[in-house]
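Removed from the display is one protein chain of the complex; every other protein chain stays in position.
Right after this comes chain A.
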Amino acid sequence: MSSTDRFIPDRLQSPLQQRLKSWETLLLAVAIGIFIANSLASPYFLNAWNLSDATFNFTEKAMIAFAMALLIVAGEIDLSVASIIALASTAMGAAAQVDASTLTLVLVGLSVGLACGAFNAVLVCGMGLPSIVVTIGTMSLFRGISYIILGDQAYRGYPTSFAYFGQGYVFWVISFEFVLFAILAVIYGVILHKTNFGRAVYAIGNNATGALFSGIRVNRVKSILFLLTGLMSGVAAVCLTSRLGSTRPSIGLGMELEVVTMVVLGGVNILGGSGTIPGVVIAAFVMGLVTFGLGLLNVPGIVMSIFIGALLIGVIALPRLWQKWRG
């Protein structure tokens, strides 16, 4: 009964055609628009060092956002990331007080991040609890531990070489953080878009039951994603602590929502199943450019958050409204 006369093409549209119509293309246009608007609005914008400074607005958040993007594509979320930064930074601060080496400090930061991710993974994947509830809980828990340890104190006295991660430059105006951001963008892009693991992430996010029935080890994949998100929070903790040179328990407060905003702005469906790393990369630039441009215009931080919120809603709502008008 097999018939070879009926040929089904691989695709009707070339990948390039599909890409042109994608969310990422629209977002890129928005980014370019903001870039042009900024350079018209402020004479200080088009300056290599200023632009380099601007990248610090998003590099740390974006590192977490890459892992968070995978987690959200898989239909889960981790709201404890900013609190993991606090706990990891506190642990590094404590280690610095006993004169730990820079390498030890980095290892402490990364291991605390990984351990926090493992804790979330056990609660969500091991016990089957909803991730939004679990990570709201661990959000309070992790930062709470920092508050108990530090109170209103701060850890200082990090070794000089530790400053490189947040303040060092690899080449001219290219900072270490920016290079790390670029490398991580490529790694996560490859993981999500070019590997079997990434395919499993999409399958789980689109239909976790169907993925399980297709022989995907759903809980294993999700656990790895929580571990990765914890690890990336640890990486961000190293960079942020190094950049600030001190640790307070309020470090990175509220950053989890900026990370989620970046992921959603990047076109990742908050309900899971779709989204790309290039989208998140462009969204990182958009958010960085907006905050930097408004900063140059002396717009206060609180007003800036209003802009970011409006941008998020606007970019998400416009295509829908456009379709409604035309349909």
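As a convention for this text, a residue touches a chain if its C-beta (ideal position, glycine included) is under 8 Å from a C-beta of that chain, and two chains touch if they have at least 3 such contacts; residues count from 1.
Quick note on the criterion: contacts and distances are computed from a predicted model.
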{"item": "The complex's invisible chain, by UniProt name, from \"Carbon monoxide dehydrogenase\", \"LutB/LldF family L-lactate oxidation iron-sulfur protein\", \"Ribose import ATP-binding protein RbsA\" or \"3-oxoacyl-[acyl-carrier protein] reductase\"", "value": "\"Ribose import ATP-binding protein RbsA\""}
{"item": "Full-complex contact with the absent chain, from A:12, A:98, A:127 or A:303", "value": "A:12"}
{"item": "Option from A:71, A:150 or A:216 whose C-beta touches the chain left out", "value": "A:216"}
{"item": "Touching residues (missing chain, whole complex) on chain A", "value": "1-4, 6, 8-12, 194-200, 202-203, 206-207, 209-217, 273-274"}
